[in-house]
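A single protein chain has been omitted from the complex, and every remaining protein chain is retained in its original position.
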Amino acid sequence: MKEIIDTLIKFRNERDWEQFHNPKDLALAINVEAGELLELFLWKDSSEADKEKVQEELADVFAFAFLLAEKYGFDVKEIVLEKIKKNAEKYPVDKAKGTAKKYTDL
Amino acid sequence: MKEIIDTLIKFRNERDWEQFHNPKDLALAINVEAGELLELFLWKDSSEADKEKVQEELADVFAFAFLLAEKYGFDVKEIVLEKIKKNAEKYPVDKAKGTAKKYTDL
Amino acid sequence: MKEIIDTLIKFRNERDWEQFHNPKDLALAINVEAGELLELFLWKDSSEADKEKVQEELADVFAFAFLLAEKYGFDVKEIVLEKIKKNAEKYPVDKAKGTAKKYTDL
Partner (left out) sequence: MKEIIDTLIKFRNERDWEQFHNPKDLALAINVEAGELLELFLWKDSSEADKEKVQEELADVFAFAFLLAEKYGFDVKEIVLEKIKKNAEKYPVDKAKGTAKKYTDL
């Protein structure tokens, strides 16, 4: 992951874009890219989405997510594993198994 | 990253949730989590957002993004580096330096 | 508002699009359009957004929101006024005045 982040930072710095990349706008960018990803599934079944375009839009979501993580000094592996632990408490296997209910409704 | 994805898959399978995790709903989930991340910046400057909550919501965005990548068999490093290359063509340094304009307006 | 909805329905039916317009995809469409609206403010201050484009993207958000309301038989005026009443309870003037805090933090 270090290589991804280093390449993103290099790309950003070459263009002098750090001035725009405050956390709020990075969170905005994640939403904009997530919306473009979502559009690929609009009015469609999963199987009808264009895989190549999904790849590109998902890459954009990752790119801004990595940049936001970097801004805060988060270690991506650490924060995801930590969140999985929290979710394991919210969604204990015996209650959550086989149901799509939100933890507030379990 | 393999460890993150393996842990996510284990968490999902223990709860028998693969049945819900089709690509379309994973793209939806990314948007839902991106919206929750965005809410932390609503009516605020970047500096006023709660760092701990940002960490949690960003972790959720990553979790569903990794799960969607896994569904398609994408290598996250590969797709992000490939997208950076494409973006480098869309945003050549000499045109894009210091401006936040979209490539269609450069 | 009846005229807006009637025109939207006519536009939809002429294209035989009702088959795609299930509530879930309409909610998706609202998110996609909301993302396009948001993009107009990305890396910018409010004042720098292109007013004409804001008009178009906001119109798209309204269009799909009206179509979703119609699907459920909601009266838009009624549901908004009802929600304002609920919000007035969540955000009593004496506690909420001048603060951007969420009701859970008041």
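The first chain written gets the first letter, and so on, giving A, B and C; residue counts start at 1 in each chain.
Criterion: contacts are C-beta pairs under 8 Å (C-beta built on N, C-alpha and C of every residue); 3 or more make two chains touch, one makes a residue touch a chain.
Being a predicted model, the structure only gives us computed values, none of them experimental.
Student: Kindly state which of the options A:L8, A:L28 or A:L58 is in contact with the chain not pictured.
Tutor: Hidden-chain contact among the options goes to A:L28.
Student: Have a look at B:I4, B:A34, B:V54 or B:L67 and name the one touching the chain we're not showing.
Tutor: B:A34
Student: List every residue of chain B that touches the chain not included in the displayed model.
Tutor: 20, 25, 28-29, 31-32, 34-36, 38-39, 41-43
Student: By the contact criterion defined above, which parts of chain A meet the unshown chain? Give residue numbers in ascending order.
Tutor: These residues of chain A touch the chain that is not shown: 28, 31, 42-44, 100.
Student: Name, in rising order, the residues on chain C that touch the hidden chain in the full complex.
Tutor: 1, 3-4, 7-8, 11, 14-17, 19-20, 22-25, 27-28, 30-31, 34-35, 37-38, 40-41, 44-46, 49, 51, 54-56, 58-63, 65-66, 68-69, 72, 74, 76-77, 79-84, 86-88, 91, 93, 96-98, 100
Assume only the chains that are shown with their structure count from here on.
Student: As a quick test, compute the distance in whole Å between the mean CA positions of chain B and chain C.
Tutor: Those two chain centres are 24 Å apart.
Student: Roughly how many whole angstrom separate the Cα centroids of chain A and chain B?
Tutor: For chain A versus chain B, the centre distance works out to 2 Å.
Student: For chain B, give me the residues that contact two or more of the other chains.
Tutor: Within chain B, residues 28, 31, 44, 100 contact more than one other chain.
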